[in-house]
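Of the protein chains in this complex, all but one are displayed in their positions.
Naming follows writing order (A, B and C), and every chain is counted from residue 1.
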Amino acid sequence: MAIVHFSSTLTRHTGGLHQITMDAPRVHELLEALVARFPGLAYELEHLAVAIDGEVRPDAAYEALTSQSEIYFVPKIAGGFN
Amino acid sequence: MSERIFTAVGTRPVRHDGVDKVTGRANYGADLSLPGMLHGVVVRSPHAHARIRSIDTQAAAAVPGVKGILTGKDFALTNAKLGLGEGAMDLKDMSDNLLAREKALYHGHAVAAVVATSVTAAQEAARLVQVDYDVLEPVLSVDRAMEADAPILHESMVTQAHPAVEPAGSTNVAGRMELKRGDIEAGFKEADIIVERVFRTPTSHQGYIEPHACVVRVNEDGRINIWTTTQGPFLVRDATAAILGLDAANLKVTPSEIGGGFGGKIPVYLEPLAVLLARMTQRPVKMVMTRDEVFRASGPTSATKVRLKMGARKDGTIVAASASLYYEAGAYRGSPSGAGAMCMLAPYSVPNFFIEAYDVVVNKPKVAAYRAPGSPMAALATESVIDEIAQTLGLDQIEMRLQNAVKEGDRAPYGPPYGPIGFRQVLEAVRNSAHWKSPVAPGIGRGLACGFWFNAGMSSSATVTLGSDGSAAVVTGNPDIGGTRVAQAQMVAEELGIPVERVRPIVADTDTAGFTEITAGSRTCYATGMAVIDASRDVREQLRGRAAKIWGVPLDETRWEHGSVAPVNPSAERTALTVSELASKLAKTGGPIIGHAAVNPPMAGPAFAAHICDLEVDRETGRSRVVRYTAIQDAGKAVHPSYVEGQMQGGASQGIGWALNEEYIYSANGVMENAGFLDYRMPVASDLPMIDTIIVEVPHPAHPYGVRGVGEVPIVPPLGAVANAMSHATGLRFTELPLSPPRVLERITQGS
Amino acid sequence: MSKLHIETLVNGEPVEFLCAPDETLLSALRNGLGLTGTKEGCGTGDCGACSVIMNDRLVASCLVLAAEAQGASVTTVEGIAQGEALHPLQQAFLDEAALQCGICTPGFIVASKALLDMHPDPSEQQVRYWLAGNLCRCTGYDKIVRAVLGAAAKMRSAQA
Partner (left out) sequence: MHTQRFVAPLTVVEALRFIETEPGAAILAGGTDLLVQYQGGIRRPTAFVDVKRIPELMRIAADADGVTIGAGVPAADIAAHPAVRTWWPGLVEAVCLIGSTQIQSRGSLGGNLCNASPAADSTCSLIVNKAVAIVAGSNGERQVPVEHFATAPGKTLLQPGELLVAIRLPKPVAHTADAYQRLIPRSEMDIAVASAAVSVTLDASGVCTSARVAIGAVAPTALLVPDAADALVGSVLGAAALSTAAAAASAAARPIDDKRGPAAYRRTVVGVLTKRVAAIAAARAKEQ
């Protein structure tokens, strides 16, 4: 079960939940499951990058998750360019 | 991570491209000429904000030597977006920026392009292009842009907000984002001291010495060759293809040597125009910007307004912060305000905060990246307010920062927890530095400031080929702006155990190199470096196979030992074979060896820096001089320490210039009045002291050597370091840059 | 517009070229003679990238008309090394990592040579003021100043 953290700006779409655990083999499936459960997240997640265990990944969709994976959603910054 | 003993990494070899660069042989953007080449010149708007009614090119076309004229009508705006790493680039905006269609959105905005047999003829014709403008009121500040009655730059603009908000009519606010944690009201209630100030920084330019330049040739088969000075040849290829609706496979981009970029040579300004002109005339076309054009029509960085309120306990513990960041994007959306928001409190553990960041369009050139985009202006606010709190509470500047400094496991303000980071080590290095320990001379102010930058990862490729003489060539697609060739050669040398002089690093064109993202984001040594290391290890694996073949043993009975392959079970016949020995037998053992690698690593480990500035102020004239300066930074691992120091020194001096004198000076009607090196006052050699450096090395675990990026974070601390030094020298708080003599004298005279 | 025929000495070699009356020496060197080592950063004499030595004087070639070079002797960055041997300044720039992007380097090499030709033992301050007309945006000047001082010391000890 990956641990998913929601920032304060996202909690308005999660019914106030700051953290949930979720079973997903990869980021791709995780995002699908999240949006299914919290439809309001769809727009936000589209514009956020994913941090897996502290590592910010720009192209994370097919990254595998483990039961210990900690997930954060991070504003997309343009690393060094914009 | 166990301590690794390096042989090539960490040394200071002479760069491979050095001889060409000290003898004048190296070719930069404007250095190529082709037979039959024509010259293109851009016609630019004399108004900061104007509707284009019509363009009459008849008189211009009649100038002898003129071969063609291009206006916005000649290519359609595309709706495509180009995914580039994390940021999708809006090609419609980029296309409109290349040649204005409906409106000219800043003074210097391109409206037409002329191509002729000489620069002189093209310039003459450009003057004769008649544009009928309906002149509109220009919007020149975020304050004006956000007023209810402000002229609107883009009628269709909708605020892109995170969290989402309902669109509310026409706006110049292109974007808004929030970051928050905890309960800021409760946090401020815990505070014994609250400081709130508003900071302003001006539009400033990267100031690279080489103007934008390119040459384009269209071949008979439709293949298009672009030679250009750019931070990203693949980006030039893909953006040009998308904007013009061409097949990228038909474009080949060859990067020239690049005379500085600092982020400013990421966008395309000339290349698509030159392609169109070359197709129109079926002749090679060269386009070179003048310095005036570089200032007016490339991409400087945002002017900003940043409000920061911070509360702390008597012991210096920061308990709450709230901030609003307003960054000018220039004529099209895309300021680095979001990055500013994320960096602003990144060095400190703040339990309760609320940050909002606005991206605001104004009638100025569209901003481009500039070294740690967005972070320096935000750090100015944070570091000035912390300085003031420490001063007011009578706390030591380093102790207060150490007390709040983030460490491994602390959550970054933008969400995830930090891995191993070096901020505390950086602060300790400040405390132990000769500079910090030295007494502050009378009449001098000493300022300290810190800074944070993410450092990018993203896609990179590398090829390493082994020659039969045991030398190696490494091919990548990253233009070398500051010594990345030699660093990559060091990595190959490190992995293969051969001398760095035996490695030839090559920056290749887009047909030759595997796809590689731009030289930016402090990523070249990190991400492309990882590809280079992996490609070298691929060569090593193949060499093991060759040794196995020679010895007639299975692969697993061989192992790599620095610079050679050794048998797991040595015997008289089977002794270790060096790379050179194996290389001499390549043909016999299966042919040439080429190692490949392609990577897309996560973002590099965050980099932290701290700078110390001693400033002397002439209280009668407001003029100041930096008399001593030290830059301290966590590099993870310095591959070539001289070029790491160089990045630190260069970033420091750019930041000093930004803090003291550099600014775009605008007239009321939006014309930049100082578009030249005479009056856009970048530091000259006599303005600066030696810039001392201290490299801290806290390895980044995701990189085989521990490398973090180094190129950007050094420009983050200087604004605050200089402003804090000025405050300590004068006893006054300074919140508006630049700290030019008139501004400083005015404050001293007011004495408040 | 009729072109002027100019005869001059460039890097010790007699050369002839045609130029327009308003053409700069910089343009004649780069476009007429193919000597693209001399760079254009501003065209207004403010950056020093186009520095050449003309009749023993350091000048900004963007602010010299090509026609003025009639009968003159011009040294560009291409004329600083002696055959295969780099000038001590060039070697010092490499050893000290005194260049990053390298676009300003030819101007700095030429300007520094003019300095050392006149003042073989300059102070740090002399170096900084002499080179104030040469902009570098990458290095913060630190390693450039060290390279010039280092080369000067080497050249003096070679003389002694």
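A few comments on the model shown:
Following the convention adopted for this analysis, a residue touches a chain if its C-beta (ideal position, glycine included) is under 8 Å from a C-beta of that chain, and two chains touch if they have at least 3 such contacts.
Values in this document were obtained by computation on a predicted structure and should not be read as measured data.
The hidden chain, counted over the whole complex, makes contact with B, C.
Only one residue from C:Leu58, C:Ile103, C:Cys136 or C:Leu149 touches the chain missing from this view: C:Leu58.
The residue from B:Asp134, B:Asp315 or B:Glu673 that touches the chain not shown here is B:Glu673. By the touch definition given at the top, subunit C reaches the unshown chain through residues 1-2, 4, 20-22, 24, 43-46, 48, 51, 54, 57-60, 62-65, 67-68, 70, 111, 114-115, 129-134.
By the touch criterion stated above, the residues of subunit B touching the omitted chain are 120, 124, 292, 620-623, 625, 660-661, 665, 673-674, 677-679, 681, 683-684, 686-687, 740-742, 745-746, 749.
The rule is simple: only the chains that are shown with their structure count from here on.
Centroids of subunit A and subunit C (each the mean of its C-alpha atoms) stand 56 Å apart.
One finds 27 Å separating the Cα centroids of subunit A and subunit B.
The residues of subunit A never reach two or more other chains; the list is empty. Shared contact sites, meaning residues of subunit B that touch two or more other chains, are absent. Residues 84-87, 160, 162-164, 177-181, 263, 266, 334-336, 338-339, 341-342, 367-369, 372-374, 414-419, 454-458, 518, 520-523, 600, 602-603, 702, 709, 711-712 of subunit B are the ones that touch subunit A when the two sit in their complex.
Interface of subunit B with subunit C (complex): residues 12, 14-15, 17-19, 21-28, 30-31, 33, 120, 206-211, 257-262, 290-291, 481-483, 640, 642-643, 645-647, 649-650, 652-654, 676-678, 682-686, 688, 690-691.
Within the complex, the subunit A residues that touch subunit B are 5, 7-10, 12, 43-44, 47-49, 51-59, 70, 72-82.
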